[in-house]
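Right, one structure below, let's go through it.
Heads up, this is only part of the complex; the chains shown haven't been moved.
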Amino acid sequence: MSMNSFGHLFRVTTWGESHGPALGATVDGCPPGVPIEAEMLQHWLDKRRPGQNKNTTQRNEPDAVKILSGVFEGQSTGTPIQLMIENTDQRSRDYGDISETFRPGHADITYWQKYGIRDYRGGGRSSARETAARVAAGGVAREALNALVPGIEIKGYMTAMGELDIDRAKFDWDQIDQNPFWIPQGPEVAQDWEDYLQKLRKAHNSVGAIIEVVARNVPAGLGAPVYGKLDTDLAAAMMSINAVKGVEIGEGMAAARLTGTDNADEIFMGENGPEYGSNHAGGILGGISTGQDITVRFAVKPTSSILSPRRSIRKDGTPIEVITKGRHDPCVGIRAVPVGEAMMACVILDHLLLHRGQVGENRGKIG
Amino acid sequence: MSMNSFGHLFRVTTWGESHGPALGATVDGCPPGVPIEAEMLQHWLDKRRPGQNKNTTQRNEPDAVKILSGVFEGQSTGTPIQLMIENTDQRSRDYGDISETFRPGHADITYWQKYGIRDYRGGGRSSARETAARVAAGGVAREALNALVPGIEIKGYMTAMGELDIDRAKFDWDQIDQNPFWIPQGPEVAQDWEDYLQKLRKAHNSVGAIIEVVARNVPAGLGAPVYGKLDTDLAAAMMSINAVKGVEIGEGMAAARLTGTDNADEIFMGENGPEYGSNHAGGILGGISTGQDITVRFAVKPTSSILSPRRSIRKDGTPIEVITKGRHDPCVGIRAVPVGEAMMACVILDHLLLHRGQVGENRGKIG
Amino acid sequence: MSMNSFGHLFRVTTWGESHGPALGATVDGCPPGVPIEAEMLQHWLDKRRPGQNKNTTQRNEPDAVKILSGVFEGQSTGTPIQLMIENTDQRSRDYGDISETFRPGHADITYWQKYGIRDYRGGGRSSARETAARVAAGGVAREALNALVPGIEIKGYMTAMGELDIDRAKFDWDQIDQNPFWIPQGPEVAQDWEDYLQKLRKAHNSVGAIIEVVARNVPAGLGAPVYGKLDTDLAAAMMSINAVKGVEIGEGMAAARLTGTDNADEIFMGENGPEYGSNHAGGILGGISTGQDITVRFAVKPTSSILSPRRSIRKDGTPIEVITKGRHDPCVGIRAVPVGEAMMACVILDHLLLHRGQVGENRGKIG
């Protein structure tokens, strides 16, 4: 019942603080025989890594992952995989002045109240740096999924940032990796988003975002009702990411506005099994995957680390105006994209193993 | 790792199908010495019970809860509390024709694909009837909370149904229990909602809704980062409720639209500790409660059981038009209100116990 | 993390007190499609049932199990199976005088100290009656094992009772079910045991016992090192049974007396895979099954409910001499035989599912 773990059979425990010697993930339950090399995981960490462009923090962490256990001669052995990322750029002087102060919108005050002690350097355990460990673990999950589910694909992208929304009529899957916002839109749109964000940055401000993550070619039958539902675990996984305030499956909150006739995804018989006329359900019915695209969205609040002064208090209760210097993302949502993908990969793999454990293969044939 | 359980220390396992002999909840980890009588739990079950008015299904279940264990001479003993609700109104003939058919928007098809067998009567395990067990367990959690946290209050209400939204400027806490929709609005508004819903019902349609649940006077310090965060567990708890497609904490999805200056809840020193200028965070920072109101919202999709025909397939793959007869709520969101409250109560109690276990009392003093 | 649950994927939660309305087991994670009828479970409950002969308590509980959920048309559906046994013979007057007294060797005092409240009737939750729920759950596990592992066989028997030991040279598998002690010996030996026990009973005394449980034809590869080892889970399962004070795998405590040359089970290649020259290991190496017989032994202490006076105290601290009237077994070890079998069945099924989940099928071929 570790509070720093998630997953049932494929179980990830992350550890580490922003400015400690290292952070990482202990990954237990990976199937044996999965090809795993550090470079495979590094690929996804590099996607998340800060310092790549001016829209993300200028901390220059190489975020190099080391595999300390559980992999032998390039393959998982079925024993725990320890993934370690050393913290090499620990300018803790940037953060010294917050040891006695609570930054508004941060976990400073709640960690202090709860524990009576906190590693205040860079947010300590509550830093978004913890998500690097998730991305590394997600890399392991991706490799295991590739080995078990041919054709599976997991992809995240932004759909909104502040006032901006993507135009779904111009959705372009191939553009996602071509711009710094991971938006499925052409370069002109990306430039608009860039301009918008730079204006906010210059105004010493930040902004929130919405990320959508899609998993394609997931087999039907994954998810274990009623408290290990696939959507339940996805909701928890996404909500556990720093700064996330909302999670949606399929229609999400908009489902409240629909009527039953609008919302029902009609079913037809296809060549390879059931097909659906629409996907309001986001690929999940009764907590179990339908075989359609699994679609999750989550909202990331604007980073609270801004150069604009906000009122707060010190430990001793005296008032203070807080300006958070340091190197911070004006939109942390950008770097949340690979994190959301990683969580999706971990949850789906976990449910694949769970399903195999209890049921074996899907038992109900259609047609 | 039971898939039908939630909670860490206060752990609830529900069991039972819609049309089996009974359903219920096995509640483990309740503190000893909590006053518990069946009537206390029945109070909340009656709130959820169908058949009360024409906006909810006309099934006439008394939903009488029996306590089979864990309570002695009116007090919890610290051992598992078994709560059983017998199914007395099992008109399974209403459902017989769906044994070979998959209703669009229902779990019929996914249960079949996964398990190769399903109790199709009334939706079986995927029926919203399972939520009665949650409400009973939530009643236990409420009593334990009352014993441990003086002044704690948990309240749910609807904030939207289809095209309708509450007017937050006219929010009236005292009206919530005065109308069949649990809306915090006066009787005229309730009448408008009534008219809207009756129109949909007559059109053989249904509609979604948004429910908000607030917990007041929750102490600061609850929640265990980073995967046992209070918001993480609340998201899972709400998403596990039948038909829920989205969960929000505080600003929720709208956080994506805010800037950092707008979103930060400024902190001031009050007489009894820190106070906040706003509550965009929904009472949770870094996964830990701040002492402010904890605010969760979730969207419930329209019930898929409607009298309007929708296209689907049979087990053998042949096409069919499905009309779901039977006694169904045109807006299942109404009955989700007490269910959301129950989940909130269970999650908060669980985190109270977890916090006490690891930390004892809050350790960081302010001022 | 329910404290009244065991198992990982096949997870059993028991509930209920000796003299409450009912007790039972919530069984989650059973594979779907397993044939299950109440009579199949009743068979094992009848084996455990008291009142069958003068060596076990004269309580006359029919111990009739009802299946309340999770089974549809004679097959498991993959959802939780609720098994309930109503308490029909609740002569609580027999126990009334112990409400203020702590019986030596019983849990009376520790339950009181911990919880400050206890259902003192018949030992409440600490009564050996709880084991009826285990036996019912074990019946489910047996059926699932039968469906998944052809030829699997689980059998328990006594090997010692007080001064008496079985003669392994005359071990007779077929005699186990032919005598009230479940000993693998002929009727003359059974008569000796009978005489021995009656002498103790007449002396108002009781005695301990050793039970051995063997599982045959368990496939190699079950067990998940290093804290989900098969022997780890078996040790926990057996030690959790009332009155058990020791657990052994294979050689058990005697392994301390052996040298490395004596202890090593030499390996040979057989027609169907590896074979072993001996089985000091009890069928488990490194926490993983070898395919040999899995052999577990556990010691049950003498029942503390005896008619001989023992010194103790009352709640108020005053001294008292306790004589425990009521209907008690002179050797509770006898009835522990089917309980040990049930625990073995549950643990092996659980590990079978876990192994299938993480690994699928055994991956390493030999020869």
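Residue numbering begins at 1 within each chain, and the chains themselves are lettered A, B and C in the order written.
Criterion: a contact is a pair of C-beta atoms (placed from the backbone, for glycine too) under 8 Å apart; a residue touches a chain by one contact, two chains touch by 3 or more.
Owing to the predicted nature of the structure, the values given are computational and were not obtained by experimental measurement.
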Entire complex copy count, 3 subunits given: 4
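Methods note: only the chains that are shown with their structure count from here on.
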Reference chain A; chain at largest CA-centroid distance: C
Centre distance in Å when chain B and chain C are each reduced to the mean of their C-alpha atoms: 38
Averaged-CA centre spacing for the pair chain C and chain A, given as whole angstrom: 45
Chain A and chain B, separation of their C-alpha mean positions in angstrom: 26
Residues of chain C touching at least two other chains: 1, 9, 29, 32-33, 78-79
Touching residues on chain A, where the partner in the complex is chain C: 1, 9, 29-33, 78-79, 225, 353-354, 356-360, 363
Parts of chain A lying in touch with chain B, wherever the complex brings them together: 1-6, 8, 14, 102, 104-107, 109-117, 125-126, 130, 160-163, 200, 205-210, 220-229, 231-236, 238-240, 245-269, 274, 277, 280-282, 284-290, 297, 299-306, 308, 310-313, 315-319, 333, 354-355, 359, 362-367
Chain B partner contacts - residues on chain C that touch it in the complex: 1-5, 8-9, 11, 13-17, 20-24, 26, 28-29, 32-33, 66, 68-70, 72-73, 75-82, 84, 114-119, 124-125
